[in-house]
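Have a look at this one.
The complex is shown incomplete by one protein chain, all other protein chains being positioned as in the whole.
Note that the chains take the letters A, B, C, D and E in the order they are written out, and that residue 1 is the start of every chain.
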């Protein structure tokens, strides 16, 4: 009974991933663009950083919930990975241990994983860099883990302050990690496209020296809000 | 369209609160007991602390999502409070400003609120203490806020690392804050009762000098796991 | 030449303190009120906390700049204290050492000091509490300091993120610490009085169950801003 | 072989505690005094805070090394407690879970423990307060732990940045926690006594308005060091 | 009246920038050299880091004070930028949002800005890197901001713990950010030159194996201070 309350000890094999075309469409945009296009929501906390500069990732989430200092479920989630999936790992309490390294990256990649998002530490960062296996983590730590307590796979989790459901689209780059609910993936891609088209025009004007004050006609609003020039 | 993607700018007036008997039953137990009874899940991050020692709270959640430095929605959520409700406030990004003080506490109390859980700062802590209006917050700050951007009321939020749905039961005391999904409230109360009954017996044995090693018959398992005495 | 560049090694004996009537007037208001009355500016960072609950303080600042792990200048500043002054201590780099304890508190009090604001650690907190000598600090630490390098007294400093000039008024309570420039002290007191008068009326209405939505006539603005009810 | 390398999985039953007279002598002094008397060494990091104000503790250390999220060894160390001992708990990596609560406090107390120092979280703080069982911890958390991996008892550990050997004297109060090596306990007590005698005289002079500048004849040294008055 | 108290809502168009020759002279030295040459003052907190390795910057400050989660004033400050200026952005409370990205960098650059120092987050770091637009920030975050509340331009601000006046010289590199008051810029450049000349000689001696103990004739002072060799 307790187990059904807590959703611990469960592996869900059948999840609904966001539509492949929506994932493909979203993969063209950066995190800041997608986040703005969705109405400025969906970002994980800014402490999540890529282990190497220039890392980029877009794919549906398979989720895993682990216990502090215990990476047993990393092997369980490996079996549920499909080509292009992004593993999103949450921990039941704050932990900085190194849950993931080069061997698991080799396993995940051979199963088709696109990368890993983990609210804890990882290790073998030199190897992950040379493999170009993209990982966003809370920190880097060589601290090893045990395999003693089952967690869960493909349940809803909170990772770095953001709720993630299995099948949601994860977009990650040097600016951070954003979560797009599967049901909104197509709309978010469309809104991102619109936003990016719009930015090209603005960029040209800014480069030509035009001020945002004039481009966005802000002067009147600022004056009404009380701004004074001296 | 964006708005429907992001759930920003919405007030849900009809939510399903956990059954009153389940809330009443849960109110008899502390946070540590309820958390253990659910299978060691549901806790907010430990940085959430009561503004005065001895604060206690149990009630169904009405949720509010606010923007950094903007407490406009606090007045919107006030209207949705029913007797005994606990307001759970999340912010769209990290913020330590003082969103709540004595005037809002007066308003919330007159609407029947039992207390507030907020992933940001609060102020007027001396007044909150003398009013005995229980608040758990990330920090204390006198920093004032503006009223410029709508957030949402009674949508699913992540507060201090834990997902909260409107109607879930919030239990809070000096040990922190635990979230009990409405559907599990009755079972969690029953499991808490069982746990507490069990603890009275253990307490007596510990007080009499019996060791946990013997009470839980751990010696063999420890030896098997490799523990050696010198 | 270097010394004049850095303002290190200087003690200014003549400073202009805020007018005593302005200080007296400000002493009637809490930190949140004064901060709001000034237009929401002047607060130190929220990590500054009183060493005991209920501490309150209002007085003109005498400032001191110290080096990491070195409290020599605490004895120099003691001589510059006049009755009612608040010592504001900044450090040239981040330091958590215990710069101040019961002996210095005895010295400061006998010189007339009202209290201490320090962007570092203090110790003997049990004694400070029983003496009711109010101190706001970054942390508590028993770590002792040396007396090796001169700093300065009564120069402009940055303490916990806020610029403080000698003679400015410091108001501190359980909500934090606010700095009122000497030239604005009278106006800030008047604005605080106006604000507080205004709050009594609001409090009564909130207590009677009136909503902020109606009291502040926010409903139209919220609707215009896009808020929808479901 | 690995085990002997790491000292994990060992319980040392025979340790040499500091002499009872030295412990008794040290129990008369506060943490700041003992720390200064030893030459300003021995303090744990200032994040270690008592769970209730006014807590005080002095006794020989029995040490325990635990794994993240695992409090199994708390039951093992309980058996090694002698009357007046202070349990010092270190974790093999950073962890904020609640390793200790009211039941274990009951057990520890019935074995004679004076208190607990732990570089992690504890829970049941209301009960610990009403029991007046003194605990210094990194944080407070209701998060429960498992019992899966053996650690060690009475080996040398690092707790909150300070090395602790079994038998060392732990002195703790509102200012923090200091570790006195067993071999220096008598000398530290004597130096503390000398220091405290000396402070009474200084206190009287400070209270009478004498400046530290004159009491310690600092004026010449400050001038030599370049201090100028304006 | 409130506005004049708080300096919020003001844009100062006429500021006195440090002399161009002094700026040019300072641009030859690194942050550590300038900081030491001024007498070890002027550094911002060490959490300020460049968004790409090797970034370097030297120029007069134009300052901007923004509200949490609101980057409206970034467009206002853009108009005040002159060739070579460094924008220094402070926030009225702690905020990690992404206030600045590639579009604003394009605008700032077309106005002549040399770079940005901001006590908050920035985004589009890959673009900023490829543009080689140097930025020092508290963190990186894709979190978008609103445009609702006026702040101020070219008033005195505190940025990352250091007071900055418009026209002061900002020197920034991989070691951090130092602020040189405009009036001291020429002297600081001269002192930096003297310091650097001096270092070349020391470097050669160190490289040849000479010890600092001998080069600085420290042995006697160390012995006097109590150092013993075993």
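Operating definition for what follows: contacts are C-beta pairs under 8 Å (C-beta built on N, C-alpha and C of every residue); 3 or more make two chains touch, one makes a residue touch a chain.
Here the structure is a predicted model, which is why all the values come from computation and not from measurement.
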Next item on the list: Quick one: jot down which shown chains the absent chain touches.
Entry: A, C, D, E
Note to self: Of the residues C:95, C:122, C:189 or C:211, I need the one that contacts the missing chain.
What the structure shows: C:95
Check: Just one of A:78, A:91, A:135 or A:211 touches the chain that is missing; which is it?
Finding: A:78
Notebook entry, point to check: In the complete complex, which positions of subunit C touch the hidden chain?
Noted result: 67-70, 92-97, 141, 143, 146, 148-149
Note to self: Touching the absent chain: which residues on subunit D qualify?
What the structure shows: 1-3, 5-8, 37-43, 45-46, 92-94, 156, 158, 161-163, 181, 184, 187-188, 191
Item checked: Positions on subunit E where the hidden chain makes contact -> 30-32, 35-36, 40, 43, 46-47, 49, 53-54, 173-176, 178, 199, 202-203, 206-209, 211-213, 216, 218, 222, 225-230
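By our rule, only the chains that are shown with their structure count from here on.
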Checklist line | Multi-partner residues of subunit E (at least 2 other chains) | finding: 3, 92-94, 96, 141, 143, 149
Next item on the list: If two chains touch, include that pair; go through all of them.
Entry: A-B, A-D, A-E, B-C, B-D, B-E, C-D, C-E
